[in-house]
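Right, I'll just put the structure down here and ask away after.
Only a single protein chain was left out; the remaining protein chains are all shown in position.
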Amino acid sequence: MILQAILILGGTGLVFAIFIAAANKKLKVWEDPRIDVVSAMLPQANCGACGLPGCRAFAEKAVGGEIQPSKCTVSNAERIGEIAHFLGVDAGQAVKRVARLACAGGSNVAMQRAEYRGLNTCEAATAVAGGGKGCAWGCLGFADCERACTFGAISMTAEGLPVVDVEKCTACNDCVVACPKQLFSLQVLDHALFVQCKNLVHGDGVLEQCTVACTTCGKCALDAAPGLISVASGVAVINYDKIAEAEESATERCPTGAILWLRGAQFARVPALSSSEAA
Amino acid sequence: MTAIHVDAAPDATEPIVPGAPPPQPLWLDFWRGIAEDNPVMIQMLGLCPSMAVSNSLENGIGMSAAVIFVLVCSSLLVSLLRKVIPGEVRLASYILIIATFVTISDLVMQAYFPALSKTLGPFVPLIVVNCIILGRAEAFAGKVKPVRAVADAFGMGVGFTLALCTIAAFREVVGNGTLLNHPLFGPNYEPWNFMIMPPGGFLTMGLMFLVMGWWGERQKSKRAEVTP
Amino acid sequence: MAFFGFAHGVHPPEEKGLTSGLPIRRMPYPDELILPLRQHAGKPAKLCVKVGDYVERGDPVGQADGYMSVPIHASAAGTVSAIDLWPHPDGSYVQSVHIKVDTYALQAARPRLVPQWEGLTVEQVIKAVQEAGVVGLGGAAFPTHVKLAPPKDYAVHTLIINGAECEPYLTSDHRTMVEFPERVHFGCRVMMHTLGVTKAVIGVEKNKPDAIEALERTKPKDLDITILPLTVKYPQGAEKMLIHAVTGVEVPSGKLPVTVGVVVQNVGSLAAIAEVFDTGLPLIERIVTVTGHGLKRPANLIVPVGTKLKDLLAYCDGVTPNAREVINGGPMMGMSVSNLEAPVLKGTTGIVVLTDEEVRADTVYPCIHCGRCLEACPVFLNPSWLGDLARVKRYQDMADEHLADCMLCGSCSYVCPSNIPLSQLFQASKVALRRIQTAGAA
Amino acid sequence: MTAPNLIVTASPHLKDKDTTPRIMWTVAASLVPVILTSAFFFGISALLVITAATAGALLTERAVGRPNALKDGSAVITGLLLGLSLPPGIALWMAFLGGAFGIGFGKVIWGGLGQNGFNPALIGRAFLQTAFPVAITTWPKPGGNFFALKGDLFAFPFMHPSSDAVTQATPLGLFKFEKQLTPIVDMVLGTTGGSVGETSAVVILLCGAYLAWKGYLNWRSPVSILLTVFVLGFVLHLINPAKAPDALFQLFSGGLMLGAVYMATDMVTVPTTNKGRWVFGIGTGAIVVVIRVYGGLPEGVMYAILIMNAFTPLINRATQPAVFGTRTLKQKEAK
Amino acid sequence: MISNLAWIFFSTLLINNFTLAMFLGLCPFFGVTRSVDTGWRLGAANTFVLVITSISAWALNTYVLVSAPYLRTIAFIVVIASMVQIVEMVIKKTLPTLFRELGIYLPLITTNCAILGLALFQTTRKYTLLEGIVFAIGAGLGLTLALSLMASIRERMDVADVPALARRMGLVMIIASCLSMAFMGFAGMGSG
Partner (left out) sequence: MSGHEHSHGAPEAAVVDAGSSSVRLIATLAMFGALAGGILAFTYQKTLPPIRKFAGERVEVAVREVLGSPAKLDTLFLVGDKLSKTPPPGADPLEAVKVFIGFDASGAPIGVAVEEKAPGFSSDVVLMVGFNPQTSALTGFKVLAQTETPGLGDKIIKDSSFARQFPGKLVTPLKGDKSATSDPSTVQTITGATITSKAVIKVINKAVETWKPRLDAYAKEGGK
C-alpha cells in the first residue's frame, strides 16, 4: 500500500515536473529581481513627483541606472541611502524644494467684492466670476490645495490662506497642479527672496483690492542687485538665475510686504497668525 | 543605458534574497501575525474558512487547531528545504508539503474527532489552499531561517485563531444564544438565525472591520489633537 | 404647422413677457466707455491708440491680431483717457481702453468705413466683415469672418439661422426679428452669397409667432429661405440641437458643423452684418435685453459697446432694493457679474437682474440617482455619474465619459432635485483637466 | 443708483421647483391612504407595527446618519415601507430592529441618502426574514376588533414571542403548499392574510398613479414588472396549471403591488436610464414568477427586487445611451 | 439528461453560488473586485482553470486514485497547481498586460478554495465527466457573476461619501452580506 502511494504521487510529481521544466525553458520571462526589492523599499505613495508613473516604474529605472535614487522626493535621506547601497550606486543629490504661495491676501487684508454661493472648491469658484474676490489673481481659500496634498503638508489659516509645512512638503507638485489660480510654485528652500503676489494692476489703486499687494513702486528693484528684480509686468518678478546676489535689504522698503525674505514657513510676517501656525 | 558601478557590494554574510523580510527580533516575527499583519483582518487571506466554519465557536477552535498545525509544520519544512527547492517548482513543492500535512490532520481528525470532522466537512482538506499558508511559505518561510519561519507561522496561526474565534463566538452567541453549546440567555431567547447563515458571516466580518476602522479614525483624530 | 425639435432638454419658465412687447430704444452715450481688447473668441486685439488720442466714432482702438481676431472700434467720439487693466464681465482683469466721451461731438455719420456690399468679391466681403469687427452675437462672440470662409474640403450646403432664443428672459433676437426682418434677410443674402449656398433655414421657436410672421412677410422672393417653427424647449438654440432639429443630422462628437455641411449664424449677427454694410460703420453697438424682476424698468436697448453695466442699469431706472444678482447673458448660460464697472461687450445678449428670492438655493442634497439629469441632457451624457466623478476629482475618467461633449447648457443643474451644481462641476472639471494635461505634458 | 450687495452663483440661475425633500415627503404622504387601509383591515396592530419600524428607522438615522438627515424625509419612507411589508402580528421589537438594521446597514454605512446599493426597507425585511423566519411568516387573520392585538406584539425584546393568535395562510402560501386558490376579489379588496401593506391593490395603484402623474416616480419599472408577471404567469399557467396559478392571481397576490409601485421605483437603487428601468422591471418580474413557481418560498418580490438592485450598476453601464454625435462619428470612421 | 445538466448548471450558478452561498473563493472576491473589467477577467480566468480542474480531477478519480482515495487532496492540488503554473507562464509570455493586471492573483487562483472545492464536491457527488464540466462552468460563471456584481457596486461606491470607518473593508463586507442575502431568494429552488 505504501509503495502504491509512493508510485502514484511520485509519478504525478514526475510527470508535472517534466511539463514545468519544459514550459520553463520555453516560456520564462526574465525580470531583474532587484526591481521588486527596490520597489518594496520605496514609499509606495505613487505620487509621481519623480516624473514617472509610479514607484514601480521608478524602481525599474533605478535598477537600470537611469535615475538616481534621490529623485524620489518622498523618501527620506536614510531610505535613499539604503536603496543606493543596495544597488551599489551613488544616491545623487537632492536640493530641498518646497511649495511657495504667490499670494498673501487673506480675508483680513483682501477685499471681497461679491458673495459667492456654490460649491466650496477653488476650482468651482474660479468659474463663477472669479469667486467674487476683489483681486482676480488671489487665493480663494477653499483649500483645493490642502485636499490635494497627500502628505498633509498644507493647512489653512483662519484667514483662508494655505500654509505649507516645509518639513512635510516633499515637492511633489500636487498643489501646483491643483490650484486653479496657479499660485503655487516649487522653490528652493534656501532661496529666501520671494514675491507673494500676482496682482498685475499697477499703482496704488491695487490697494483697494488688497493691502498686501504689490503696487509696483519699484523700491525692491532699486535696492537689489541690478537685473535681480523687475517690476515691468505689473508685479515684482525675481530672476532666480541671479538669486546668489539677493540680500534681505531688497525687501526692507516694501510698503506692503509683497516681497519678503523667507526663512522656513511662509506667512511668518503676516500679523494675524492662525492657531496652527503659532503652535 | 549606463552600467552601474558597484563600490559597495552587498553584505557577504547573508545573500540577499529578493523580497526577503528585513531582519527583526524574533518576537516581532511572532507578533506581526497577531497584530499589524493579521492574516484575516489585515491581509484578508484565508477568508473562506473564516466565514464558512465560524458559525460556532467549537468549529472555530477545531479549524484553528488544524490551521496552526499545518502552518507551523509546513513553514518549518519549507524553511529547512529552502535551499534545496529550485525556484521553478517552488509553488508545486510548497503545495506538496502543505497538502501532506493537511491530509494528515484531516485523517487524524476523522479518526479521533469524528463529529467535528463531519461539521467542518470539506473545509479541512481546503486548508491546503488556504491562502495564508501558501502566502507565508512564499513570502516568508521560503526566505528565512527555520526559527524565524516557525515564529512567524505561529504568530500567523494565533492571529488567525484570534480572528476566527472572535467571529465564531460572536456568531454563535447572537445567532444561537449559546457559547460552546451552553445556552446563555435562557430558553426564551429568540436566536438571530441570520448570524449563523452566510450573510451573517459577512456582516460579522464587516462589523469587525468597522470597529477597526472606528479605532483607526479615533487614533488619527487623537494624533491630530496632540500635534495641532 | 409642424414643429421641429430634439430629444431631452428642459422647460424653464420663460419670463419673456417682461420685454417681448417693448420696442427697441437707443440708449444715450454714457460719460465713459470701456473697451476691453478681449471681447471675442480667439486672439485679443492689438492696442493701436495711446492715452490722450482723440478718436472718432468707429475708429479702431485695437487691430486684429492675426486671422482668429477682429479689431475693436471706438463706439463714440472722445479722448482716450486711460489704458489699463479693467474688470471684465467674466471676473478677470483685461487690458482696456477708456474713452472719455466727447459730449459736444455730433456722434454723427461719417464717410463709410466699410465699403458697399454690392459688387464686392467673396474675399473682399470676408475682409470687410473682419475689419468691421463683426463677431457672432449669439453669445460666443466667435469671429464671423472665420465662419464665412469654411475650409474648402467641406461642401457647405445650408445656412442655418438661429432665431430660437431659447434662453428665458432674453428678447433681443425676438425684437430684432420683429422690428428689422429686412435686415435679417439682407444679412442672410450677404452670407448666402459669401458661403455660396442656395439654401437657408431660419429656426424660430414657435413661441414667437410675431417674429415668424414678420420674417415670412418680408421674405425676399429670389432666395430659398425657409422659416422653420421649432418646439419651445431649452436649449433649442444650441448649435448642435438646432442643426439636429433642422436637418435631422447629429454633428459628430468633437467636430464642427461644417462637417455636416452647415453653418449656423445667430439672427443678431445677420442683422449686424446688414447694419455694417448699410451704415458703413463697424460693429460698435448692439441690441441688449435688460430685464429681470430686480430691475425697475426692463427694456430692449441699442447699447454702445463699452457701456458700463452700472450706467446701463442706471439708465433703466436702477435696480429694486431686493436685487441681489446681475447676470451677463441669459439666466441659463449667463455668468454672474461681480463688478458693475465691467462693460457691455459685443457678445452681451442681455443683462438679467435677479432678486433675493430668485437666487438659486444653497442647500445641496446628495444625488439620489433619480435620472432626471440623464433625461434632461440634450447630448445624452450621464451628468449624475459625471458629477460623482467630479466630486472625487477623477478628471481623466470624466474625459473618457465624454466630458468634452458637455456644452455646459445647465439643463442638468436645472432639473436636479438635489440642487447639485452639475454644470458648474463640469465647467471646473474641464478647466482642471486642461490644467492637468498641460502639467502632464510639461 | 444704489449698487446692490451682489451675490455670484454658478449658472444656470434658474432651478426647477422640485427638490429632493419635496419628492420624499410627497411620497411619504402618499403612503397615508395605504396605511389607513391597512389599519382598516388589521386594526391597531398595523399602526403599531408601522410605528415601530419607522421609529427604528428614524432613531437610527438620527443617531448615526448625517446631521439633519431626517429633514430630507427618506428615512420616513424607509420606515413606513418596512412596516407595510411586515406581518401585522410581528413583535414590535423585531419591527424596530428591522428599521434600525435597514437604515444602519442598508443606508448609513453606504454614505447615506442616495448612495446605498440596495433598498434599505427590503434589507431590513430580508434581515428579519433570515433572522426570525417563523415570526415573519406568521400571518394573523384580518378583521375583528380594531383594538385587538394580532399577535404577541409586545413580546419582551430579544425574547421569543408566543404566537397564539388566529392565523391565516397567505393566498400564495395556500396555493404553494395546499394548492388552494383564493378568489381574486378578496385579494383586490384586501381581505386576505398577508403583510400590513398587502391589503388593497387598488389603493396602492391609485397612490402610485398620483405619484407617477406628479413625476415623482418613474412609471416604467412598475409597468414593466406588472406586465412581465402577467405575461409569464399566463404562459406558465397554460403549461402547468397545477404548479403555476393564473396570471391575475399572480398580479394581485402578495407584495407585488407594494413592491412594484413603491420599492422598484426607489430611484436610488434602480437604474437611472429609462431603458435600464425596463430591464430592471422585466428582470424583477421574471424572478418574482420563477421564485413563486419553482422556488422554495411562496413569495419572491423582496428577493427579486434585491437581486435586481445588485444588478443595477451593471444595467446602468449597459443601457447608457450613445452620446450625441458619437454614432455619426463612428459611422464616419467606418466609411 | 439535458435537464439534469441544466439543473446542475443553474443550481451552481445561482442557488448554491460558490461565493455567495458556499463561501468558496472569497479572497479574490474581496481582493480583485475594484473594477468590473478586472473582475470579470479574473472570473473568466477562474472559469478556465475550473474546467481544467474538473477534467483533471475526473481523470485522477477514474484512472489513478481508485485504490488510494486518501491521496485525493494532495493529488488534486498538485495536478491543478502544475496545470495553472504552466498556464501562468503562457500568459506571462503572451499577454503581459493581462498578467500585470491580475498580478499575484494568478498563482493564487490555484490556491483558491473554489478550485479544490470544485474537485472535492465533484468527487463526493460522483459526477460524470460531462456533469463535472457543466458543474465547473456553472461554478465559474457563478464566480464571475459574484465578482462582477461586487465590482460594479464597488465602482459606484468609489465615488460615494462612505463614512471613514467603513471605507477600507467594512462596507465591502456589508455589500457581500447584502448580496448573499439577496441570493437567498433562490434557496429551496426545485424543492417546492
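First chain written, first letter: the chains are A, B, C, D and E, and each begins at residue 1.
The criterion applied here is as follows: a contact is a pair of C-beta atoms (placed from the backbone, for glycine too) under 8 Å apart; a residue touches a chain by one contact, two chains touch by 3 or more.
Predicted model only: the values in this text are computed from it and were never measured.
Of the listed positions E:60, E:78 or E:139, the one in contact with the omitted chain in the full complex is E:78. The chain that is not drawn here is touched, among residues E:5, E:130 or E:187, by E:187. Taking the whole complex into account, chain D touches the unshown chain at residues 133-134, 137-138, 169, 177, 296.
Although one chain is not shown, part of chain A still touches it, namely residues 1-2, 4-14, 16-18, 20-22, 24-25, 28, 30-35, 60, 63-65, 88. Hidden from this view is one chain, which touches chain E at 68, 70-71, 74, 78, 187-188, 190-192.
Rule of thumb we're sticking to: only the chains that are shown with their structure count from here on.
Using the contact threshold fixed earlier, the set of chains in contact with both chain B and chain E is A, D.
Between chain C and chain D, the least number of touch steps comes to 1. Any chain touching chain A that also touches chain B appears here: D, E. Between A-D and C-E, more contacting C-beta pairs join the chains of A-D.
In terms of their C-alpha centroids, the spacing between chain A and chain E amounts to 45 Å. Distance from the chain B centre to the chain D centre is 41 Å, each centre being the mean of its Cα atoms. Chain geometry summary: the mean Cα position of chain D and that of chain E are 33 Å apart. Shown for chain A are the residues that touch two or more other chains, namely 13, 16, 20, 24, 113-114, 117-119, 124, 127-129, 131-132.
Shared interface positions of chain E, defined as residues touching 2 or more other chains, are 71, 74, 78, 82, 85, 160-161, 166, 170-171, 174, 177-178, 181, 184. For chain E in complex with chain A, the residues that touch the partner chain are 64-65, 67-68, 71, 74-75, 78-79, 82-83, 85-86, 89-90, 92-93, 96. Contacts from chain B toward chain A in the complex involve residues 1-10, 16, 18-19, 88-89, 92, 96, 228. By the touch criterion given at the top, residues 84-85, 87, 89-93, 335-339, 359-360, 362, 364, 421, 424-425, 427-429, 431-432, 435-436, 439 of chain C touch chain A in their complex.
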